[in-house]
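Every protein chain of the complex appears in place save one, which is left out.
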Amino acid sequence: MNDDLGLPISHGRRLWLYTVGALVLLFLIVPSLIIVPMSFSGSTLLQFPPESWSLRWYEAYFQSVEWRDATIVSLKAAVLTTMVATPIGVAAAYALNSGALRLAGFINAVLTASLIIPVILIGIGTFFLYARIGLNNTLTGLVLAHTVQALPLVVLTVLSGFRSYDMNQERVARSLGAGRLAAFWQVTVPQIRFSIVSGALFAFITSFDEVVVSLFISGGETTTLTRRMFSALRDQIDPTIAAISTCLILLSVVLFSAAQLFGRKR
Amino acid sequence: MSAAPADLPDRGGLNADVLSADARREALALLGLCSPGIVLVGIIIVLPIGWLFWLSLFDETGMLSGANYARVVEQASYVRTFITTFEVAFIVTGLCVLLGYPLAYMLSQLPRRAASICLIFVILPFWTSVLVRTYAWLVILQRKGLLNTWLMDLGVISQPLPLAHNFTGVLIGMTHILLPFLVLPLYASMKAIDADYLRAAMNLGAPPTATFWQIFFPLSLPGLAAGVVIVFILCLGFFVTPALMGGGKVIMWAMRMEQTTSLYSNWGAGSALGVVLLAVTLGLLGVFRWLLGARATSAWGAR
């Protein structure tokens, strides 16, 4: 086989390498996939493969007010987070990319801080702060905390979009009579839109899948899906969760494919 | 205002004042673009953490003291937590290297097309909820889980193996979740290795094994180091998997923080734990950047 590196390994070793690699890939992907058929099981026992098939766990999911409310809260939070984090992140990325920003390195570090700071600390910190300003168990509080966590991903994705974009285009647009905003909007945005969309998708999934901070600051009316799942997993393993997980996997695959699709066009 | 000596010759240059005012205006406008993000991070992250830090400096009676920090090193349960945490971090990082290196190596050897398909399987888990993946492992590993059922049906074992709700479960679950964080930067660094080096080495008569160990492996080390540091740091603060798969027996740092603050409402002690965790994390990152330069930590945004 002709490969890029052309590092000759004997066939035996290559076979060995590929076997190990394939097993590791399976280790990464199979556990999540096993959930899918199990969610269609007809029995209360978790079996693989299931002995009988039914949609009862999906019915259980959709008919449970608690699960449904939690899902709606998570969706709301994710949509709002996306709507807040994307423009903030794009604006910051624009400024960081301009080269004329002072302290750009420091600002970049601040904006991406939540990638490095242990999530548990953010959770405890926001809980502590929100307790004083009455934001615990509110959608606002949830969206603000998730926005901070989604921001680095938007900033980094859009910055990488800028990197493969020729800033001379915006310059030329300005010399042709477009103001800075008009040039950005008419010329730059159409060309980095794929990065912006990828960043927005990141923001969405970051919020939707966020567990640790939500454990602390969501509850009551605004219990998120992840928080409810976490509690359910602590107590007992109900096949309803298999149905929910399957839905989440489907959502991941859809968002991931969208991001890949947009990423390719970049 | 902030006139460095180099600014001086321009003083009195034509329009220098207009131009520097204009420059200041632009700098302010750009800062304005960043400010929503900065303000948000300031309120949601910096302010509370600073506050917690402040709290950690006072003991229960409200006196300024180092009691919270002293307890962190003295109290046996805390020390046990640290030991457990580092134990888990080292083993999980080791497992990630053991599994991740061959995988990344294979990916880097595959033709472009096949590699990008395989890469999907590495990246897709990033997009999948940690809870879903942890749930999957619970289903597989628990006492009456799939693995034990199969093994008993096949007659391999007569008693269910204790795989979940213990140390083993935590290791398996965390390795599964953190593995992509190691593979992606490693794969990127392997792809960046210039094939000419390898050809040159082999032209000079080096056998493949020697070429691998003397050329390829050292060149892949920066990527490996980046992955190792990321995985290790994430291990230190990991919460979800140990909480769900440890069965209450494996108490890691983050869980101890959660218990101390939520269960016992001891904010001083919990904050001290958090401050130390943050310091260790930043310290490790700092050492790593110092050793390898800034580029490696950028692998973080790889998701």
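Order as written gives the chain letters A and B; numbering starts at 1 within each chain.
Keep this in mind: a residue touches a chain if its C-beta (ideal position, glycine included) is under 8 Å from a C-beta of that chain, and two chains touch if they have at least 3 such contacts.
Following the convention adopted for this analysis, contacts and distances are computed from a predicted model.
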Candidate names "Spermidine/putrescine import ATP-binding protein PotA", "Ferredoxin-NADP reductase", "Protocatechuate 3,4-dioxygenase subunit beta" or "CDGSH-type Zn-finger protein"; UniProt protein name, chain not shown = "Spermidine/putrescine import ATP-binding protein PotA"
Omitted chain - touching chains that are shown = A, B
Which of A:19, A:175 or A:231 touches the chain that is not shown?
-> A:175
Of A:80, A:95 or A:187, which one is in contact with the hidden chain?
-> A:187
If the missing chain were put back, which residues of chain A would it touch?
-> 166, 168-169, 171-180, 182-183, 186-187, 190-191
Residues of chain B in contact with the chain that isn't shown?
-> 4, 6, 9-10, 13-16, 18-20, 22-23, 26
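Just so it is clear, only the chains that are shown with their structure count from here on.
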Express in whole angstrom the distance between the two chain centres, defined as the mean CA positions of chain A and chain B.
-> 16
Can you name the residues of chain A that touch chain B in the complex?
-> 1-10, 14, 17-18, 20-22, 24-25, 27-29, 31-32, 34-35, 38, 46-48, 88-89, 91-92, 94-96, 98, 100-102, 107, 110-129, 144-145, 147-148, 151-153, 155-157, 202, 205, 208-209, 211-212, 216, 226, 229-230, 233-234, 237, 241-242, 245, 248-249, 252-253, 255-256, 259-260
Any idea which chain B residues touch chain A in the complex?
-> 26-27, 30-31, 33-34, 36-38, 40-49, 51-52, 99-100, 102-103, 105-112, 118, 120-125, 127-140, 142, 144-146, 149, 176, 179-180, 193, 195, 198-199, 202, 208, 211-212, 216, 233, 236-237, 239-240, 243-244, 253-254, 257-258, 261-262, 267, 270-271, 274, 277-278, 281-282, 285, 300-301, 303
